[in-house]
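Of the protein chains in this complex, one is absent; all others appear in place.
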Amino acid sequence: MSAPLPYDTQQLRHTAGEIITNVRELSHAGWTPATSSNFSRRLDPRHAAITVSGRDKGRLTEDDIMVVDLDGRAVGSDHRPSAETLLHTQLYRRFPDIGCVLHTHSQVQTIASRLYAGVGRVHLEGYELLKAFAGNTTHEAAIDVPVFANTQDMPTLAAQVDALLDRQRLWGYLIDGHGLYAWGADMAEARRHLEAFEFLLGCELELRKLGCPQ
Amino acid sequence: MSAPLPYDTQQLRHTAGEIITNVRELSHAGWTPATSSNFSRRLDPRHAAITVSGRDKGRLTEDDIMVVDLDGRAVGSDHRPSAETLLHTQLYRRFPDIGCVLHTHSQVQTIASRLYAGVGRVHLEGYELLKAFAGNTTHEAAIDVPVFANTQDMPTLAAQVDALLDRQRLWGYLIDGHGLYAWGADMAEARRHLEAFEFLLGCELELRKLGCPQ
Amino acid sequence: MSAPLPYDTQQLRHTAGEIITNVRELSHAGWTPATSSNFSRRLDPRHAAITVSGRDKGRLTEDDIMVVDLDGRAVGSDHRPSAETLLHTQLYRRFPDIGCVLHTHSQVQTIASRLYAGVGRVHLEGYELLKAFAGNTTHEAAIDVPVFANTQDMPTLAAQVDALLDRQRLWGYLIDGHGLYAWGADMAEARRHLEAFEFLLGCELELRKLGCPQ
Partner (left out) sequence: MSAPLPYDTQQLRHTAGEIITNVRELSHAGWTPATSSNFSRRLDPRHAAITVSGRDKGRLTEDDIMVVDLDGRAVGSDHRPSAETLLHTQLYRRFPDIGCVLHTHSQVQTIASRLYAGVGRVHLEGYELLKAFAGNTTHEAAIDVPVFANTQDMPTLAAQVDALLDRQRLWGYLIDGHGLYAWGADMAEARRHLEAFEFLLGCELELRKLGCPQ
C-alpha cells in the first residue's frame, strides 16, 4: 500500500483544470510554439503543480500536469520534471504571495530578448499599461525588464535571478533567445502581467522599426 | 426600503447585454490588453451605463456594468467609477446625439499615439475609408486625429477635449501612450468609427515603415 | 398584382446563401473594415446578386443582398445600388465566363495601392503562387496588377478599366487608397484569386521593408 500523497488531490484536480484552460488560450495566441513553454501554480506552502515538459500546450490533459516540491523534485509521479522547474519553484520558495508562474515563448518575447541581450534590460516608460503591474498606480512609473543570458545550467541562472530579486521587485524577466517568465498572486494576475509584458515589448519593437528610439 | 432607481432597469439590462457582446469581440481582437479599456452607452438624457474598471473585458458579466450620471458619479451602485468616466460623460453631456463611447488600447493606437504625440495629431488623407465617418461622403475628406498628452488629472484632460470640441467636429482622439476614444450615435456607429480609426492608423504606421511619408 | 420577377428567385436564394457564407469568412479575416466592401455573383445572363452597401459584412442576412441588371440598376428592390455596382456589372457584361466579383479593403491592399499608385502597377514575379491564377501553369509567369486613381466618378473609372481590358487579360486591380477588385468563373475561383493577390501583395510589402527591392 502506497503512502498517502502529501498534497490535497482535490486541490490538484481543481488547479490542473485552471492550468489547462488558461494554457490552451495562451497556446492559441501562438505563445507556446513547438511544445515549448512551462506553466505552474502553487498548490500549498510546500508544493506546486507544473506542466510536464515536451507536451503540446494546446492539447493539455490532466495527465500533463505533475506535482513538485519547492526544490523542484517530482512528488508522487514518475515524470521527470523539466530542468526549468527550478526557475518556477525559486519564486514560490522566496515569495509566499506568489501563486502562479507563466513561462512563454512568443515571437515578440524571443525577438526582444535577442535585441536587448547586449544591454541586459528593456526599459519601459511612458505607457498607460504600466498600471497593469501590481503596485503601479500611475503611468509615470517606469520598469526595467531584465534580460538574462540563455544557459542549460539552471542552478546558475536561478542564482542570477535570486541576486537580482535581492535588489528589486520584479514581475517578470526575459532569457536571451528563449522567452519570458512572468508571475503574480494568482492566475488572473499572472496573466495580466504576461499580457502587459507582451503588449509593451511589442510596442517597443514596432516603435524601433518606426525609427523612434526610446 | 431603498429609493426607486432613477433609471429604467429594463433598459439597463438590455444595454448591459449589448455592451457585453460587443466588448467581447473587441477584446478578442486584442484591443483591451491586461484588463484595460472602458466602454459606455447612454441610458437616458441623464444616465449612462459603463464598464467597471479593472475587469477582464473578454469575460464581462452584468455585474461588470454600472450606472453613472453625466457628472460621472455612481448611481445605485457601490462600485467606484474609474477616473476616466469623466471622458465618457463629458461627451454625453455636450452632444445629445452621442449614444456610445468606446475607449480601447490596441497596439496600433498606442504606437501611433506615441509616434505623433510631438506633432499633436495624426493627419489622415487619401483613404476611401474616410467615408466611414458619419458626415463624410467622399474619400476627398481629410481628418486630423488629435493626440493629447497622458495625465492622471482627468478634469484637466476633459477641459482640453472640450476646448478642442469648441473648434471642430470630432469622432475620436488619441491619448499619448494610452489609447483611443471613439464615439457615435449608437453602438454600431461607434464601432464603425473605432474600426475605421484602427484601420487607418495601422495603414499610416505601415506606410511609414515602407518609407512613404504622408 | 405585381409583375413576375425577371430572375429565378430559387436561384437568388441559393446565391444569397453562398455570398453570405463566403463574405462572413472574408469579414472575419479583417478584409471588410467599417462596413466597407461589396460582393456580387452572376445570377443569369442579364442579372447579378450584390450586397447592399453600408451593411456590416460579418453579419449579412438575405435582406442585405439585392438584384441588379448588368447596367447596375436595381431590379425588384427598393434598395439603391452602390455607385460601385458599375465596376461589378461591367465585368459580367463583358465576359460571359465571369461569375463572381469580390471587392475587399484589406490593410495590405490599401497600403500597396498607395505605395504603388505613382508607378500605376504592382509587378509580381518569382512566386510559385502565381500558378493560382487561372491560365498560369508555371511560376515563371509574371503579373502586373494595375493601380487606378481613386474617384467618386464611377463611369470614368469603369471606362479606364474597360480600356485596360482591351489590352490585357486581368484577374484583378487595385484602386488607390481604396482596395482590390478580384474575380473568377465562380466563387471558389474568385476567392482563390483574391487570396493569391492578398498573399503576394503582402510578400511584396514585407520584402520592401526588408530592403529587398523587386
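Going by the order they are written in, the chains are A, B and C; count residues from 1 in each one.
Heads up, the rule we're going with is that contacts are C-beta pairs under 8 Å (C-beta built on N, C-alpha and C of every residue); 3 or more make two chains touch, one makes a residue touch a chain.
In this text the structure is predicted, and so the values were computed from the model without any measurement.
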Task: Where the missing chain makes contact, among the chains that are shown - done: A, C
Open item on the list: Out of C:Pro6, C:Gly126 or C:Pro155, which residue would touch the omitted chain in the full complex?
Closed with: C:Gly126
Task: Residue in contact with the excluded chain [from A:Thr9, A:Thr35, A:Ser77 or A:Thr138] - done: A:Thr35
- [ ] Touching the hidden chain in the full complex, which residues of chain C are there? Just list them.
- [x] 126-129, 132, 138-140, 188, 192-193, 195-196, 198-199, 202-203, 206-207, 209-212
Task: Interface with the undisplayed chain - residues on chain A - done: 33-36, 56, 105, 107, 110-111, 114-115, 150, 152, 175-179, 205, 208-209
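By our rule, only the chains that are shown with their structure count from here on.
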Open item on the list: Taking only the C-alpha atoms, how many degrees of rotation bring chain B onto chain C, rounded to the nearest 5?
Closed with: 90
Task: Chain nearest the global centroid, as defined over all protein CA atoms shown - done: B
- [ ] Averaging only over C-alpha atoms, locate the centres of chain A and chain C and give their separation in whole Å.
- [x] 46
Task: Gap in Å, rounded to a whole number, between the CA centres of chain B and chain A - done: 33
Task: Multi-chain contact sites of chain A, meaning residues that touch two or more partners - done: 209
